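A single protein chain has been omitted; all remaining protein chains appear in their positions.
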Amino acid sequence: MITMEHVCKSYKIAKRNAGFREACKALVHREYETIHALSDVSFTIQDGEMIGYIGPNGAGKSSTIKILSGILTPDSGTVLVDGRVPYRNRIEHVSQIGVVFGQRSQLWWDVPVIDSFALLKDIYSISNAQYKQSLEELTVLLDLKELLRSPARQLSLGQRMRCEIAASLLHRPRILFLDEPTIGLDAVSKLAVRDFILKQNQIAKTTVILTTHDMQDIEALASRIILIGKGRILLDGTLDDIKKGNDDIDQTIAELYRSYDIS
Amino acid sequence: MCATMNKILSSIKLYLHYVSINIRSMMQYKTSFFLTTIGQFMISFNVFLGIFFMFLRFSSVEGFSYNEVLLCFAIILLEFTMAEIFARGFDLFPSVVRSGEFDRIMVRPQNEIIQVLGSKFELTRIGRMLQAVVMFAYGIAKSNITWDIPKILTVFFMLISGACVFFGLFLIYAALCFFTLDGLEFMNVFTDGAKEFGKYPMGIYGEKILLFATFVIPYTLVQYYPLLYLLGRRTSALYVFLPLCACLFLIPAMLLWKYGVSHYASSGS
Partner (left out) sequence: MKKYLSFFRLRFAMGLQYRVAALAGIVTQFFWGIMEIMIFHAFYRTDASAFPMTLSATTSYIWLQQSFLAFFTAWMMENEIFDSIVNGNIAYELCRPINIYNMWFARSIANRLSKAVLRCFPILIVAAFIPAPYGIAAPVSIGHFLLFIITLFLGLAMMVSFCMLIYVLTFFTISPQGLRIVFVSCVEFFSGALIPLPFFPEKIRQVMELLPFASMQNVALRIYSADMNRIEIERAIMLQIFWLVVVTLSGKLLCKAAERHITLQGG
């Protein structure tokens, strides 16, 4: 179970003015601008849920994900993930979660994918038996058999994403964070990725938290949607709650953003 | 006790796994590897030529002969190169922070330092290593040192501790990346600069630099003072262990790194 209660996070950003004199001044004295990335964010996510976490750029999505995955420490509020405080004992926490950053790769570019997997086995201290079993399952489900022997640089984006997802699941995390997992993928790969995520959620009961700008992803996957804007939770409900009879999901979301004045 | 031992062993195993994957990656670009290695050799060979031609004209500098200077250069070059081979990941750290790759490191259940170290194993530096070893052998053969156990120990401590000092400097450089990515070039003064100017015994640079290079960054503890002992100009046995004091430099470096990581966790930048 994941709970966030009254979580706030603000950043100080150094103001920088143009000009050489300003740059020199900045060395001595800096002016800061405070940005409230999260203000009083609270929600609870039960085991096995599949959450679509949406909002425009800069709304606070990635700050939330970073806090939940132990990268970022909040200013105030309480965060509990399966009874752990993510940022307090990072190493213990992250061995139980999986993270896919859609825009970045965790595979080694020039060696066969299977070699990257073998390294992850050591990083996550996965036992031989469990590694073998996970690998077999993921190979079948994601259709990786032909890909494992090729270096990541030779794979298409879609093929690579399938490998990325497998890489994040080798250690069988209870919670999976997916950040834009379908970005840039062709139609076939998108469907394959969605299909797999759905299966993973149903079969392994993995909790999935998905951030995306692709509303078809949300439509296909998320049973519950959390909308964040300007650092606040604006809406928390099912897809039908949001749709209210409107068929087109992109239209719905666009209207939603406009109605909250966050677009 | 047993648990710590196991943890250390598994860390070493993990690091070796990183090394092997680095080498396999590199083997995909054999020509590039080969040429970069040669390039590394040529750059430091040029520095050697600079010394060589200076000594064609001058017979000594501040009481140090050509052979003695070569030995000094070889030692600092070995120290720096060892540190660079292993700690190049820290040298490349700005791009890791800029691209957000550090997030990936943070979501893995391993110590951050071992992951950064593992991200790059710079084998191309064996080009420079080779040159350093040849000069080292030449310097040892020609410099009329009567070798005994304390002197051999001294050299050994110099190399290990010197590598630690440079390792610490790379670590500081990387830690600073958590706060700013602008203008970090000035750190080259302390890494490349020390390698470059450490080719001559630091005593020739005068009192002020000697003080700085002893108490701020302990270069002289792994270069000048133990060298004087090797050459028989100092006799106290304390000089044998002096280099080990330089390892203390790792403590502030490590603290700064830890502070940097915690800053990253609170700013996320």
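Each chain gets a letter, A and B, in the order it is written, and its residues are counted from 1.
The definition used in the following text is that a contact is a pair of C-beta atoms (placed from the backbone, for glycine too) under 8 Å apart; a residue touches a chain by one contact, two chains touch by 3 or more.
Computed from a predicted structure; not experimentally measured.
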Report summary line: Missing-chain contact among B:I12, B:M27 or B:M54 belongs to B:M54
Requested in this report: Could you tell me which of B:L92, B:I204 or B:L228 touches the chain that is not displayed?
Outcome: B:I204
Query raised in the report: Any idea which of B:F186, B:F215 or B:Y259 touches the chain not displayed?
Result: B:F186
Query raised in the report: On chain B, what residues meet the omitted chain?
Result: 31-32, 35-36, 38-39, 42-43, 45-47, 49-50, 53-54, 56-63, 182-186, 188-189, 193, 196-197, 200, 204-206, 209
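Keep this in mind: only the chains that are shown with their structure count from here on.
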Report task. Let me have the rounded angstrom distance from the C-alpha centre of chain A over to the C-alpha centre of chain B, please. Result -> 39
Report summary line: Touching chain A in the complex, chain B uses residues 10, 13-14, 17-18, 21, 24-26, 28-29, 99-101, 103-104, 106-111, 115, 262, 265-269
Report summary line: Within the complex, chain B is touched by chain A residues 11-12, 63, 66, 69-73, 87, 90-92, 94-95, 97, 99, 101, 104, 106, 108-111, 115-116, 118-119, 122-125, 151
